[in-house]
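Shown here: the complex without one of its protein chains, the others still in place.
So, subunit A:
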Amino acid sequence: MSLPDRRENEVRRLLAHRPGRPVPADLAERAGLLGTRLLRRRRALLAAAWLVLGAAAVALAAWALATEPWSVPPPATSPTGGW
C-alpha cells in the first residue's frame, strides 16, 4: 500500500469513529412535516402556473376572435395604374 493510501485509511478510520449517540427521536417527524409542507407549496405553485397559462390562452383566443388579425386589411392606397 502506498503512503498516501495509508494516510487516507488513517483519516477514514478517524472519520468513521462514531460515538454511540442517539439520533433525536423527532428527526423524521420534523423532516417529514417540513417535506410535506414543501411538497404542498410546490404543488400550489404548479397549479397557479397552469392557471396563469390557461388564462393567457383564453385571453389570446378571445382577442384573436375579436380582432381577426389574419384577415387582410383593405388597401390604404389606390392602385397607381399604368406603371
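Quick note on the criterion: a residue touches a chain if its C-beta (ideal position, glycine included) is under 8 Å from a C-beta of that chain, and two chains touch if they have at least 3 such contacts; residues count from 1.
Everything that follows uses one rule, which is that contacts and distances are computed from a predicted model.
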| Listed names "Putative transporter subunit: ATP-binding component of ABC superfamily", "RNA polymerase sigma-70 region 4 domain-containing protein", "Indolepyruvate oxidoreductase subunit IorA" or "FtsX-like permease family protein", with the criterion being the UniProt name of the chain not displayed | "RNA polymerase sigma-70 region 4 domain-containing protein"
| message | On subunit A, where is the contact patch with the chain that was removed from view? | response | 3-4, 6-8, 10-19, 21, 23-24, 27-28, 30-32, 34-39, 42
